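Every protein chain except one is present and positioned as in the full complex.
Going in written order, the chains are labelled A, B and C, and every chain counts its residues from 1.
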Amino acid sequence: MYSPTIQKLIDIFSKFPTVGPRTAARFVFYLLKKPKEEIENLISSINELKNNVKICKLCFNPFQGDGELCEICQKPSRDKSLLCLVEKETDLISIEKTKKYNGLYFILGGTVSALKRADIEKLRIKELEERIKNHPEIKEIILATNSTTEGQATALYLERLLKPLNKKITRLGRGLPVGAELEYADEETLSSALEGRK
Amino acid sequence: MYSPTIQKLIDIFSKFPTVGPRTAARFVFYLLKKPKEEIENLISSINELKNNVKICKLCFNPFQGDGELCEICQKPSRDKSLLCLVEKETDLISIEKTKKYNGLYFILGGTVSALKRADIEKLRIKELEERIKNHPEIKEIILATNSTTEGQATALYLERLLKPLNKKITRLGRGLPVGAELEYADEETLSSALEGRK
Amino acid sequence: MYSPTIQKLIDIFSKFPTVGPRTAARFVFYLLKKPKEEIENLISSINELKNNVKICKLCFNPFQGDGELCEICQKPSRDKSLLCLVEKETDLISIEKTKKYNGLYFILGGTVSALKRADIEKLRIKELEERIKNHPEIKEIILATNSTTEGQATALYLERLLKPLNKKITRLGRGLPVGAELEYADEETLSSALEGRK
Partner (left out) sequence: MYSPTIQKLIDIFSKFPTVGPRTAARFVFYLLKKPKEEIENLISSINELKNNVKICKLCFNPFQGDGELCEICQKPSRDKSLLCLVEKETDLISIEKTKKYNGLYFILGGTVSALKRADIEKLRIKELEERIKNHPEIKEIILATNSTTEGQATALYLERLLKPLNKKITRLGRGLPVGAELEYADEETLSSALEGRK
């Protein structure tokens, strides 16, 4: 139905997260209407992304600038005894936005669903073990995975993996989120909220 | 459009919680199709509700049976040093279902939104003060209101009201509910989850 | 968890259309809080429904008043050559609200899903055949079933059943509803909209 070039770009955009073929088509027609400069701006930005953005050697957070470490890992005032493990880059951003955490991070790069080898190999397990081994100043490891089934499976896997290292291992607190009603809360969440009352 | 009797019953059902005129009409046509015995069963059940169900003198929970106290308030094994304040009956049920709470309850009968006198007068404030005064064995008062804006306003109001009584006052723990993703959690919830890590 | 009387009424309300156990519980607690007069008003309205509301001998529409025919069937100005077949009472009301139809109705009392005998027996087929036979003034039969799979199966079944009667048989027009966008319309709807352009 579409010209080959349009179809090719629809196929590429369709693989973007959350994008289906219909939205991908809208992206292409959106680009078709844009003036030349805006298209060039998009292309040069994508190129810059590939050329300028580095991945932090310590936490795997993307960053720009000199050296091998990202802004957070470089900052002297961050508490180096705290290591927060997150699934992905946007989770790190979510935690930073709270301004309640002053430790360091490690981006796992994914989750495990049912402890399948294929899943585990996608995580940066070796790099994580290395990081903890080389940084004896780490005292607490926070397993900040989602509280979805996959996130919990990942936390459980990491807990077992890291246990022999004799560090304090914690998870994010469970309870009622802002706006929640008791009537619609699941029993596990409500149990946690009761136990965690203060 | 509808016959007067049908319209009258639609109007009554439309006032039921969560019911609009369209659903109310479906209720009426549903009843119209039911055999006589089922209608009589409904009517006698509503009558029984009014005649047999009493309100517990202590916690205001509806109950059936002898005496003035509900099953929970009568039970010797419940921990009488804990008093959990809830907005409404279904919240009490939600907490009971967790099987993690063994104290007593008090049903407030509503929430306050903006500390308006009209709202406050709907709550059983006098009865609550009486309850706490007459039961010095109460050591902890749990403000188990929703974590909605109204629930929080109510908790705040109660906290100020009960402060002079010198009891331990707690609130349900905040944090990530089961199934939540960090990326979509609001900052306040995520902050609580971080602070409440364990 | 609930007292027997409360549980019994929750069970009854849970069978109401669109109502689950949680909403049913809210209905019961809502009734518990109502003053005696309102409860008596509800009960007398349900009783009136059973005692005062009759079912029209011709179209099966519930009505109040003298005689055996509903207001619509009695009205001399209605066009008796048009017979509109609808699934249920609320569909009749929906069509009346448009003020664009001046014929008579027949309420089928249900739909057939896959031409199962059990489904067909729930419809008023015999009564429908009787109605058409006894009213030779009927010239057009409008199959005003939903355009869902079940509604379409019912229309197809009726079309075959009524074909030998040599009446004009029509269906509601297909096309784009108010507010629809071409981009999200299914192909069948869009095809009908194209064919039905005017």
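As a working rule, a residue touches a chain if its C-beta (ideal position, glycine included) is under 8 Å from a C-beta of that chain, and two chains touch if they have at least 3 such contacts.
All of these numbers come straight from a predicted model, not from anything done at the bench.
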Option touching the unshown chain, where C:Lys97, C:Lys116 or C:Lys163 are the choices: C:Lys97
Residues of subunit A in contact with the chain not shown: 1-6, 8-9, 12, 16-18, 22-23, 25-32, 36, 39, 41-43, 45-50, 52-53, 55, 62-65, 88-90, 93, 96-97
Residues from subunit C at the interface with the omitted partner, ascending: 86-87, 90-91, 94-95, 97-98, 100-101, 142, 144, 146-149, 151, 170-183, 185-198
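To be clear about the criterion, only the chains that are shown with their structure count from here on.
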Identity of the most central chain, Cα criterion: B
Centre distance in Å when subunit B and subunit C are each reduced to the mean of their C-alpha atoms: 37
Inter-centroid spacing, subunit B versus subunit A (mean Cα positions, whole Å): 39
Distance between chain centroids, defined by C-alpha means - subunit A, subunit C (Å): 52
Multi-chain contact sites of subunit A, meaning residues that touch two or more partners: 183
